Every structure is written in C-alpha cells, then in structure tokens.
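Notes follow the structure.
Here the complex is missing one protein chain, while the rest keep their positions.
Right after this comes chain A.
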C-alpha cells in the first residue's frame, strides 16, 4: 500500500530525513518510535505534503500512485490521513461544516454521491460515539479552546469520518489520560480492516498494549536503524534508546 524508498528531506537547508525505507501492506499496523527530534513528525509531514519540506531524494507511493507529485488535498482524496501531533485551531470554521466540506470533497473524488444532511448527521453520530466526543465540541469552532485530549479525539473523529486507506497517527497518545487512551485505541481497532493500514508514531509502549502493531521501527537521526515486531517496543521501553544506538554503532 505505502512504499517509501530512500526518502531524503530537508527544511531550510537542514537535512532531516536521511534515507527512509518503509513498506506498509494493507491490513498492517506499523509503529514508529524514536527520540525527540529524530524526524518522526517530519516523515509524517512530508508524506502529507507540507510545503516547507523539500524532498531531495527518494520516492513515496500510495497504491502505486506517486504521493510526492500530489498537492496535500489530492493525497487526502487518494486515502492518506494524518492525525496531527499538534492539531491546528481554526477560529470561525465550524467543526461540523468543515467535516461536511471535507467528506464531500473526498466522496466526490471517489465517485460517490454527496451525503444528504440526514445521512451525514447519522454518520457523524455513529463516529462520535466511537470516540466519545461530546456534541457540544462537534458544534464548536475547529479545535478552538479544545483541551489537548479533546483535540486528539477530534483527530480520530475526522479519521473515522473520512475513512482513509492509510492513516498516520502522530503521537495521538501524548496528552491522553488512560481512559481517553483506551477510547482512542478501541476506536482505531474498530476502524481497522483488511483494506486499510495504520502507521502509529509514539514514544510509549502504553498505546501499543492496546493497538498491537505488526511491525515496530526505530527512527534515529533521520534513518530507520532497526525494525522488528512488537517485542522491539518492549525491549526499547526497558532499555532505552542508548541501548539501541550503542548496539547499532557497535555492529555497523
């Protein structure tokens, strides 16, 4: 589904991604872990098409289509979704109108008819229950005055509404208490199918106890230096990043 090879990216002349290779198949869940500043959010932003990032080398394909050649909105319409580490507050844009606009755009791209207001509200109600987000929040301005946890749950609500092929969750677990974490995790598990895939960026094993990854990758200084299965995350939690970096420099 997602096929990244030798991806290099820089911002303001500073090289951040230094050759990423990653392959994600339909039905899989991949976790990406790594210390602060290692380039996790950069990878997510580059895939989503943030204009500030320059791709200097490498390719990224989603179901055979060249992601790097598309505008951010085209990537979204093709089925890419990014749950932001820091969701943006947009005063005056109502959450609900925004969702309606987004879903209409994406459906029209997929050749599906526009949802009637009734169908839309029904869908919204179902998905809202999935993430247990209060209606009062759904009716407010987009993320404005939301708590950290509410913003994250709103990201998952959007994910559920837009039904992407590939969802990247950038530290969706940070700032969530254990109850909210369970809600988010169970939401993701319910959204999971044979046909979609998830890339979960996190610092903690905690979330991975609820969403079991098929693969775990360690991103360090712009490269994936180690990949493994869910046991790798546990090992990392016990031994810390020093273990892995020493281990790596020792073997190379």
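Keep in mind that, in the parts below, a residue touches a chain if its C-beta (ideal position, glycine included) is under 8 Å from a C-beta of that chain, and two chains touch if they have at least 3 such contacts; residues count from 1.
Everything below uses one rule, namely that contacts and distances are computed from a predicted model.
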Which of the following is the UniProt-recorded protein name of the chain this complex doesn't show: "Iron-sulfur cluster assembly protein SufD", "Nitrite reductase large subunit", "ABC transporter domain-containing protein" or "Anti-sigma factor"? "Iron-sulfur cluster assembly protein SufD"
Residue touching the undisplayed chain, where the options are A:29, A:62 or A:82: A:82
Against the hidden chain, chain A presents residues 48-51, 71-73, 75-77, 81-82, 84, 87-88, 90-93, 98, 101-102, 105-106, 109, 141, 158, 162
